[in-house]
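Note that one protein chain is taken out, while the other chains of the complex remain in position.
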Amino acid sequence: MNMVEAIRDAMDIKLADDKNVVVFGEDVGFFGGVFRCTQGLQEKYGTSRVFDSPINESGIVGAGIGMAAYGLRPCVEIQFADYIYPAYDQIVSEAARLRYRSAGDFTAPITIRSPVGGGIFGGQTHSQSPEALFTHVSGLKTIIPSNPRDAKGLLISAIEDDDPVVFFEPKRLYNGPFDGHHERPASNWTKHPLGDVPDGHYTVPIGKASVFRPGRDLTILTYGTMVYVAEAAVNETGVDGEIIDLRTLLPLDIEAITASVQKTGRCMVLHEATLTSGFGAELCARVQETCFYHLEVPVERVTGWDTPYPHAQEWDYFPGPTRVGNALKAMMETV
Amino acid sequence: MNMVEAIRDAMDIKLADDKNVVVFGEDVGFFGGVFRCTQGLQEKYGTSRVFDSPINESGIVGAGIGMAAYGLRPCVEIQFADYIYPAYDQIVSEAARLRYRSAGDFTAPITIRSPVGGGIFGGQTHSQSPEALFTHVSGLKTIIPSNPRDAKGLLISAIEDDDPVVFFEPKRLYNGPFDGHHERPASNWTKHPLGDVPDGHYTVPIGKASVFRPGRDLTILTYGTMVYVAEAAVNETGVDGEIIDLRTLLPLDIEAITASVQKTGRCMVLHEATLTSGFGAELCARVQETCFYHLEVPVERVTGWDTPYPHAQEWDYFPGPTRVGNALKAMMETV
Amino acid sequence: MSKYAPLEFTVPEPASRPGDDADFSDIDIPLAGTVRRPPIDVSPSEIKDLSSTMIRVLRRDGAAVGPWAQEGIDDLLLTGLRSMMRTRAFDERMMTLQRQGKTSFYMKCTGEEAIAVGHQLALSPGDMNFPTYRQQGLLIAQEYPLTDMICQILSNERDPLKGRQLPVLYSSKKHGFFSISGNLGTQFIHAVGWAMASAISGDTKIASGWIGDGSTAENDFHSALVNASVYKPPVVLNVVNNQWAISSFRGIAGGDEATFAERAHGYDIASLRVDGNDLMAVLAVSDWAIERARRGHGPTLIEWVTYRVAPHSTSDDPSKYRPREESDAWPLGDPVIRLKNHLVQRSLWSEERHSQAEAEFEDEIRTAAREAEEFGVMGEGSSARDLFEDVFKEMPPYLREQRQKLGV
Partner (left out) sequence: MSKYAPLEFTVPEPASRPGDDADFSDIDIPLAGTVRRPPIDVSPSEIKDLSSTMIRVLRRDGAAVGPWAQEGIDDLLLTGLRSMMRTRAFDERMMTLQRQGKTSFYMKCTGEEAIAVGHQLALSPGDMNFPTYRQQGLLIAQEYPLTDMICQILSNERDPLKGRQLPVLYSSKKHGFFSISGNLGTQFIHAVGWAMASAISGDTKIASGWIGDGSTAENDFHSALVNASVYKPPVVLNVVNNQWAISSFRGIAGGDEATFAERAHGYDIASLRVDGNDLMAVLAVSDWAIERARRGHGPTLIEWVTYRVAPHSTSDDPSKYRPREESDAWPLGDPVIRLKNHLVQRSLWSEERHSQAEAEFEDEIRTAAREAEEFGVMGEGSSARDLFEDVFKEMPPYLREQRQKLGV
């Protein structure tokens, strides 16, 4: 099962087992979404459960909050994460604050799905990774799965969660794991163990990282597409990196992180978003707080540059396996 | 001169010397702004240069971008930084990207002023410090002055800058330096050397920090209101802290930071915003990158908690001199 | 050089400023009873004229006239009068508390009481309001415990919102009162979403959204209208046009040449413009719109024309931007006096009962305030532990750690 199918399966299961679940967003109804994540769901559950929304991201989230306050569990789609900013006020000032400001009287159990990341030659408005803009907001949970199995289990957890969840889907992973070698043929999920998605209802817990690849030399903290880039770089350099797939950014699995870095003594933080004030900054800060006396070299951030996501220079922007590999080697060389 | 007067003076000078400067925002015209920062300017420059806007923050910034593209230099006010989120898309996707995406063909030299921070018993929607949400955005400059003299010089620089600038004014400092001892009588700027503001046109450069108080034991990286809290904690604990007032968060004066931390070997990061993914995370990350081998203890973040800004519990949220002082002492005790 | 004159930039100005005589000559007021009452299933395009006029029931002489005058609602009218009087007395008392330094902040709705009170009396249990900070009448009209309200205003130990919100930003699901946001306009689309949910669930409940004239400029106004236009959910969209938004008059929201009710036309939403200082008009029009929504005929936008007699808040001084005596000149009068006159004329009420009631309500509120003050004022008694609760349903480990760090 690819990631699109896994995500669709999660919504399908929740639509079937909870009549309060509704799914909407731009083009998600009759058409089934520009990435096809909701294909067939309107036909199966009707237009009251799965429907098109006007092109108004603020309204999608705002109406979702009203529905959630009523008692529904909306799972909404923002067509690209680059278009989530018009909804930013509704997410930050409303969804994230409602429980707190009403002392639990009203809540907003809404799931906001949105494709993130580049690598599809989409230019600056189809490529961004804005996760750090959400991890700074108290009251929100932020999830980024890296494979179909996690995506399904985490999306079910998100929809069942009683708080608002921002669920970012690395669009470059929809069809297959992607290691950053854009010049090579694309692989797909059918051949990958994590494309083997269990049937029916299961959950992957929010707030738990997974050790994607155990290793002894160095810890790589990463998530989403970059998990595979890290894997490629590890394989190509021979550095025995332990790759931690964070899966949830907030709440962060600091225990898993600390255990790994205290073991390896070296830590790289890897993401596609721009460097400054990216989520990698928080990871650096936490790691040096909990592992200071174990660190042999500074925590190294390998990330997108502090520029908008370019179109033609996409692969110069993208922190691919070469850049990651060079950084890995440099970190192992430093005394 | 207090900070309100200094800010007004900066706008007054720019309105007078550049006919392309216009000032607008909610209640800024006839009334002169809810914090009185534009008082008298409409009378002096007329309704074409200084005027009220509809209550639509997105429109304030959006119209400002259009004006800037025409050739004006709008200096707009968002009444409270808590209300900047509706304008977030216009700031991030438009103002910050325009030069890049048009390869310099169009630019958006707009200054967005807004009061930040708490300590005025204003509850969660009159107290926030959202600076980190802007430092992650490539193409924006972010400034937070801590005193009238800098405020005037930096605001003139911001208006003259050819790129969009977010200019946050710590509202608790408008009338006087505030050290976090809310139970004591408020002091005001007339008695403070930094309240002595030069007449006429001058600039304070964007991107340059200042050493607010030299010290040998430890570096405190901070900005805005927290500068005075740091000062109080240093005085009260006797820890000889070097207080760096960053003034500009982006571009960050990494040289000043590195010089100080390499000298002291200890670094505290202090801000009022919530901890996770706050600007303190970036500071931690940078400091451990540039000063790793000089650091004797982990960089310590003292910040607001990861909760919304509460109303009644304001002083439990606020990282006041006691909390800062305790952290300073603990950092000096650690071996 | 050019055959065109240089363009000019114009900014709308109110008819009068401090020092001028108050001037409301630009407000057209039709005689009471002259506006028709369409059936509740009328199509929006058939009643466009009703957005440009003003539905009024109470005549200057106290008589209730025209097609919107309801009969057989004497008890409701008496309840309405009492609720308006209690709301006004409450506001006065809270101002005193603020002056005494017992709360940091307060916002009055003086002169606008008929709107929230009348509308609430037309709603049914289970319906949900999405209010702004000037609809305290919604709570007071339904006997929400005044002590609880005051505890919220004092942010004390018994504050139902645990000290987390600015005074007056109430929340009570039980009373059909959605948590007030400090951010303007955001609740308007929530009302639409809630109403969509009611329809999706095959329920019979309706939502009622509230927004100020100034706040109609916010973008959420549009998202609410677009969604209401597309899905036609059971929602009433109330615009309280009290002429001012802090220091800026309605013209700065684009409400000078067109009415706010007319905004609905482009969205195919029914809309009505109403004398908001006329409780009988408020009741009748609210009934109409609520019944329309509940019968599945879709949304209605209502512009309630009124005047903000009070300062914007306790932080505001309106004499800086409008004539001091402007509120006396307001042509729609005082909603309490207008209803009183009607009831007195019909011998359902008297000047003596009015004075008695005033004293009674003052007493009631003074007692409630005294009771509330026992639990603390100005944030006293609020718990630092509460600072970390309700960020999420379950407190995650990192917040527990932060709480420990604070030592609470």
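Just so it is clear, A, B and C label the chains in written order, and each chain counts residues from 1 on its own.
Quick note on the criterion: contacts are C-beta pairs under 8 Å (C-beta built on N, C-alpha and C of every residue); 3 or more make two chains touch, one makes a residue touch a chain.
As the structure is a prediction and not an experimental result, all values here were calculated from the model.
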What shown chains does the left-out chain touch?
A, B, C
Considering the complete complex, identify which of B:A10, B:C37, B:I65 or B:L295 is in touch with the unshown chain.
B:I65
Touching the absent chain when the full complex is considered, from C:S223, C:N241 or C:S327:
C:S223
Given that one chain is not shown, which residue among C:K162, C:H190 or C:K232 touches it?
C:K232
Full-complex contact with the absent chain, from C:T53, C:Q152, C:N183 or C:S198
C:S198
Sole contact to the chain not displayed, among C:I47, C:A253 or C:I302
C:A253
Candidate in contact with the missing chain, chosen from C:R36, C:R60, C:R295 or C:R346:
C:R295
On chain A, where is the contact patch with the chain that was removed from view?
26-27, 29-31, 34, 47-48, 51-56, 58-59, 82-83, 85-86, 121-126, 275-276, 305-308, 310-314, 316-317
So which bits of chain B touch the chain we can't see?
20, 22, 48-49, 53-54, 56, 58-59, 62-72, 89-90, 93-94, 97-107, 138-139, 141, 162-163, 207, 251-252, 254
Name, in rising order, the residues on chain C that touch the hidden chain in the full complex.
2, 4-12, 44-45, 196, 198-200, 202-204, 217, 219-223, 225-226, 229-234, 251-254, 256-260, 262-268, 294-296
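Just so we're on the same page, only the chains that are shown with their structure count from here on.
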Tell me which chain's centre, taken as the mean of its C-alpha atoms, is farthest from chain A.
C
Central chain, going by Cα centroids?
B
Please work out the Cα centroid separation of chain A and chain C, and write it as a whole number of Å.
41
Whole-Å distance, chain B centre to chain C centre, using C-alpha means?
36
Among the residues of chain C, which ones contact at least 2 other chains?
162, 164-165, 169, 181, 183, 219-220, 391, 398
Which chain B residues reach two or more other chains?
82, 85-86, 124-125, 276, 306-308
